[in-house]
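Every protein chain but one is kept in place in this view of the complex.
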Amino acid sequence: MEPVSEFLHMGGYALFVWPAFAVAAVVLTVLLVWSIRDLRRERDLLESLPRRRSKAQPAEAEDDS
Amino acid sequence: MTTFLQIVARDVRLAFRQGGATMLVVVFFVLAVALFPLGVGPETAVLRRIAPGVIWVAALLAAMLSLDRLFQVDFEDGSLDQLALAPLPLELVAAAKCLAHWLSTGLPLVVISPLLGVLLELNGEAHAALLLAMAAGTPALSLVGGIGAALTVSIRRGGVLLSLLVLPLYIPVLIFGTGAIDAAAMGLEGGAHLLVLAALLAAALPLAPWAIAGALRLNLE
Amino acid sequence: MPLTGRNLTCTRGDTTVFTGLDFDIAPGDIVVVRGANGSGKSSLLRLAAGYLAPTEGELRRDGVPIADDPERHRTSLHYVGHLDALKPALSVAENLAFWSRVLAPKTPASSRLDHDRTLDRMGLSGLADVPTRYLSAGQRRRLALARLIVCSRPLWLLDEPTASLDDAGTETLLGLISDHRSNGGMVLAAVHGSIAVDDAVTIRLGECRMDGMS
Partner (left out) sequence: MVNWHRLANPTSFLKWSRRVLPWASVTTVILLAAGLYLSLFVAPPDYQQGETVRIMFVHVPSAWMALFTYAVMAGASATGLIWKSPLSHLTAKAAAPIGASFTLLALVTGALWGQPMWGTWWVWDARLTSVLILFFLYLGYIALWEAIDDYTRAAKSTAILALVGVVNIPIIKFSVDWWNTLHQPASVLRMDGPSIHPSLLVPLLVMGGAFTGYFIVVLLIRLEREILARQAQVLRRAQLRS
């Protein structure tokens, strides 16, 4: 068995090792993409809101938290 | 002290007077347990084996039923505002409400549980352990459940959310409550489990009222 | 037991309801809060009751900041809001007895006779054993106001107390207020329209000001 297919075979446990890594990849990527998309959407939303204050002062959001 | 007892007395009177809360909870408890033989089959060996777990799960759900109205009624009719003005710290007001909840819900479950032991053909020695475990475990249900009730007091139809928040916190009581009865059923001495139940209660006594008062204060703003 | 507020700012959720508010209430005084809906009348009363902490400024009772001794402040005031805090399943007497024992546990347990006299004064005579669910809104409001008498506390915070009261009820309330003031009591009341009290100081809550993230 050439080294590549032997590697993929995972000693007969290919059905468990690869899905494990695949699930990890999927879950973490989906979370990352979803978070980035969320962030972009919020940024656009915030830009679209007429920033009344920004006319009076520079766009520095005033915070008194 | 009279303020504390006044609050407990009023809530218990309200629970029994309206003829609703208490009876409904006990009937639900018996009914839920009675369903299991219908589902699982009447074989004694099977029923005896699952009896402690079934009784305890039914007890958890029964206690859960009456929890979401524990603080919500007072929140909606303005009583919470007045209770916050009483010369009793809010933490003790919370403890009084939990005690009233136990007296009107937990205690009836404890009293009726031997009947369910018979229903599920629990063997003789386990009945004593069942009573002891229920008596030791149900107060903690009211205290921990009170936290969930206080957190969801301002949420419409917060009952389901309350269950999601509280049931995971009930797991230790479920495990050791069932363990105590299993041990007795097998003739072992169930004392250790009862001690752990007592320890859980001792831990919940100071912690729960503190968390409940914190959550209630938020909703008084 | 005077109550003083200095440079009070109140924020509910994200909006600043009022800011820079000062007021003084000395024994015997009555202060009336006026303003349009949503101008913060109720917020001011809940802030004065200690339910709500001011985001800025300070509230003092006898010169002592409330934050230092909240228990002393909140056990020496009555708050009557829009909700009556009455249990429909309990009778009128039971509700009244409950609040008198809970709010004033140390005073000698007032007998059933005292409560009947209180009910007479509030125009609820003969209703002692009637379950509260059968009372009209005005009657329930009178029962809620009866709390002011069964347990005597120096500071009264009344949020639109005349709501759902008929003329006789308003008359009774004004009588309570004048008796309370003559005994050195203080009243802070949010009202709509006129209230027949001539020497009242008025706080006018204007348009609320917007502010940043709270």
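In order of appearance the chains are A, B and C, and numbering begins at 1 in each one.
The rule we apply is simple: a contact is a pair of C-beta atoms (placed from the backbone, for glycine too) under 8 Å apart; a residue touches a chain by one contact, two chains touch by 3 or more.
Computed from a prediction, not measured in an experiment: that's the story for all the values here.
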Chains shown that the absent chain touches, full complex: A, B, C
Where the missing chain touches chain B, by residue: 147, 151-152, 154-155, 158, 161, 164-165, 167-169, 171-172, 175-176, 179, 196, 200, 203, 207, 211, 214-215, 218-219, 221
For chain C, the residues touching the chain missing from this view: 13-15, 208, 210, 212-214
Missing-chain contacts mapped onto chain A: 10-13, 16-17, 19-21, 23-24, 27-28, 31-32, 35-36, 38-39, 42-43, 45-46, 49-52, 60-61, 63, 65
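Keep in mind that, in the parts below, only the chains that are shown with their structure count from here on.
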Per-chain Cα centre nearest the global Cα centre, belonging to chain: B
Euclidean distance of C-alpha centroids - chain B vs chain C, Å: 36
Approximate Å spacing (C-alpha centroids) for the pair chain A, chain C: 53
Where chain A and chain B are represented by their mean Cα positions, the distance between them in whole Å: 42
Multi-partner residues of chain C (at least 2 other chains): none
Contact footprint of chain C on chain B as seen in their complex: 1-3, 6-7, 10, 13-14, 17-18, 76-79, 81-89, 220-221
Chain B contact footprint on chain C (complex, rising order): 12, 46, 49, 51-52, 71, 74-75, 77-79, 81-87, 89-90, 98-99, 101-103, 105-106, 147
